[in-house]
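Some notes on the structure that comes next.
Of the protein chains in this complex, one is absent; all others appear in place.
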Amino acid sequence: MSLPARVTTLVIAFLAVVAGGIFFALQYVGAQPPVEDYTSAASNGQVNVTLMTTPETTISDRPDWVSYFIKNPSSGQFVHTTYFKVPANTQVNITILGYDGCTPLRNPIWGHVTGTFTQTGQKNAEDVQIFDGKALSAVTPMSTMDSWADCSVQHTFAIPGLGLNVPVASPPTEKENNALCALGPCVGATADEGNAPHSVVTFSFRTPKNGGTFRWQCFVPCGGGYVDGNGGPMATLGYMMGQMEVQA
Amino acid sequence: MAAEASSPAAPAAGTSGGRRDGLWLLIIWIGLSIIACLLVALVWGPHMPPGAQSESAASQQKDITVLAVIATPVIIGVLLYFGWAIAFWRQKPGDETDAAPVHGNTKLQTTWITLTSAIVLSLAVYGTYELIAPAGAGAGEGPQPIWKPAGTVAQTSFNCQSPTAAPTWKPGTSNILQVQVIGQQWAWTYRYPQFGCFETTELVLPVGVPVQFNVTSLDVIHSFWPYQLGVKADANPGVNNVAYTTPQHVGQFTVRCDELCGIWHGAMFDYGKVLSDSDFMSWAQSTQTSLASVTKILPPYALTYDPTVLAKVGKVNEDLGLTSAGGGYYNPADPEQP
Partner (left out) sequence: MAIETQPESAQAPGGREPGGTPKERTWWLRPAFHTALIGAFIGYAFGHWLGNYMTPSFVATGGGAPDTNDEAIVLGYAFLVLGWLIGLGVFNDLVRQMLGKPLNGNGQHANGGLAKYFRYSLDHKTVGVQYLIGMLVYFFTGGLLAMAIRTELLSPSQHVISASTYIQVVGAHGTMMMMMMTSVIVGPLGNYLVPLMIGSKRVAFPRIEALSFWLTPCAYVILLSSFPLGGFPTGWTGYAPLSVQAGAGMNAYAFAFGLMGISMVLAGFNLVCTIICYRAPGMRWSRLPMFVWAMLTDCFLFVLAAPVLVGGMYMIITDRTAQTAFFVDQLGGSSYLYQDLFWFFGHPEVYLLALPGFGIVSEIIPVFTRKPLFGYKVAAAGMFGVAILSFFVWQHHLFDSGMDPDMRPLFMLTTELISIPTGFIYLVAMGTFWKAKLRLTAPMLFAMGMYVNFLFGGISGVFLSDVPADTTAHGSFFVMAHFHYTIMGGLIFAFFGGLYYWLPKIMGITLNQRLAKWHFWTMFIAFNSTFMPLFAVGMMGQPRRVFEYARNLQTLNDWVSISAFCLGASLLIFVFNFVMSTVVWRERAPENPWQSRGLEWQVSSPPPADNFTHIPVVLSGPYEYGVPNALPVADLNPPAGVIGGALAGAAVTASAGSEA
């Protein structure tokens, strides 16, 4: 080939490689699920965050996986993400709507609540209500749940960096566990949508003064079909684990 | 090391006349090495990682210092030699001849081989001594450890029926404190069998007494690494890996996971504390009491755990088919596994 032809081929090849690299970097390496920003929803030193757990994720490309959803503070929709942002030095009141059924924990210590306080000021406890398909039970503070002896824990919400561990209560009877929500997110009014048996768990904790990024995860082996139950959704960001960003 | 190399066969065409390269190299090498070794041993040595917060860390610090002192002359020697070569043995511009041929020097080769072998073998002997003497140097020894802290006995049976029973360990006896380290994806928990078998997420140790870590995992391979204590023991599922140390100073230490265990491996760390003996006893007893309700729901203390097979589950769980915390690795439609 002549010199100009060679130089042209070279330049084209170079641009192709650079374009490929940039594409790869943006597409794979830099990608991240959406972050639900609760910083502007805070008032009086408190902010209310709502999460949901579902047995299926019908809106995603992995419909059989369990997943968390986070409610967007402005639109009120449940978004399929596990990233949220809260302000620093604030009391965070979390409500988790637990639509999944129970699974035994690998290590029962994660059935013990740590790092929280309830609205009534009880430390290391969570407030639990169960909706059995018809009515919502009374608020019951709980601090330890035995996932082996009872059908009591569906997932956990744990922030190890803050010493926080909250087992999300599960509808406790066999009948309820066979009538779970068949969607993700579980919204709607029918018996297998938003009105399926679920738990309502509330607890509060305080974010530290300095900012930072804190990972959170579930400790229930809900990765069905994977060795030890810790694969699949348990090991994928956006399903059973995520990040809480504390903005100083 | 860099002794004179006598050129045997060919006539000495091009030997640099006056300068005694070998002698100068030897003098400079010895001089620099002495200075550097003294710096390494005396100035750097006391600050050498991993510090001296525990007996195994202190012995490792000594061991690393010795290795560094031995390595220093080797590094200086080689770098000095190459630097000398670049400075003095370059081909002058315009000179197209070859250098004086030297194919080998049996005496030099034999000296080198003997010397390097001697250094290496003595390092192996020293390393073995440093491994055995401080009760295994903090390294995980597997389920049947052979180098244990002198004068200690390990309790083998524990009463965990009653979580509020009296503790079976106190400082000053020959009974060694046992701490079980459980690794799971992605946090560490610690169990104290001599204090009613309670389990916590914080590691607290007493100062000045030997501690036995029984490290195991519930799922994949992790590695228990309390850096300042100079202990490292892999946590394998179904295996009890024993490591020993004796904390020597009160203070905080970092516990990290040192074996890639999945996505949050990098975030699997926490902080532990070494307290005085009396502070430790009061912490242990108060934690034992406050966590009594949690201890009731834990499985009985064992050296390994297999949550894939749950001995006894409640009726509702049984009816729902939830007899395992194993994740259902085998497809539920598959026939029963052995």
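Just so it is clear, A and B label the chains in written order, and each chain counts residues from 1 on its own.
Note that a contact is a pair of C-beta atoms (placed from the backbone, for glycine too) under 8 Å apart; a residue touches a chain by one contact, two chains touch by 3 or more.
Everything numeric in this text was worked out from a predicted model, so none of it was measured.
> Decide which residue listed in B:A41, B:A71, B:A165 or B:V204 touches the omitted chain of the complex.
Counting the whole complex, the residue in contact with the absent chain is B:A71.
> Which candidate, B:L23, B:L42, B:V120 or B:V153, sits in contact with the chain we can't see?
B:V120
> Which residue, B:G140, B:P206 or B:G314, contacts the hidden chain when the whole complex is considered?
Residue touching the absent chain, from the options given: B:G140.
> Have a look at B:R256, B:K273 or B:K296 and name the one touching the chain we're not showing.
Going through B:R256, B:K273 or B:K296 one by one, B:R256 is the residue touching the chain not shown.
> At which residues does subunit A meet the chain that is not included here?
Contact residues on subunit A toward the absent chain are 3, 6-7, 9-10, 21, 24-25, 28-32, 57, 61-65, 212-213, 215, 223-228, 230-233, 235-237.
> Could you please point out the subunit B residues that touch the chain left off the display?
Residues of subunit B in touch with the missing chain: 2, 5, 10-11, 13-16, 21, 49-50, 56-57, 59-60, 63-64, 67, 71, 74-75, 78-79, 81-82, 85-86, 89-92, 95, 97-105, 108-109, 112-113, 116-117, 120-121, 123-124, 127-128, 130-131, 134, 136-147, 215, 219-221, 223, 225, 227, 230-234, 236-241, 254, 256-267, 269, 306, 308-309, 326, 328-334, 337-338.
We adopt the following convention: only the chains that are shown with their structure count from here on.
> Mind checking the centre-to-centre distance between subunit A and subunit B? Centres are C-alpha means, answer in whole Å.
The mean C-alpha positions of subunit A and subunit B differ by 36 Å.
> Given the complex with subunit A, which residues does subunit B contribute to the contact?
Counting only subunit B, the residues touching subunit A are 182, 184-187, 189, 199, 201, 218-220, 237, 262-264, 267, 270, 291, 293-294, 297-299, 307-308, 310, 312-314, 316-317, 319-320, 322, 324-329, 331.
> Applying the document's contact rule, which stretches of subunit A touch subunit B when the two form their complex?
Touch list, subunit A to subunit B: 101-109, 111-112, 114, 143-144, 146, 148-151, 158, 160-161, 163, 165, 172-174, 177-178, 215, 217, 219, 221, 223-231, 234-237, 241.
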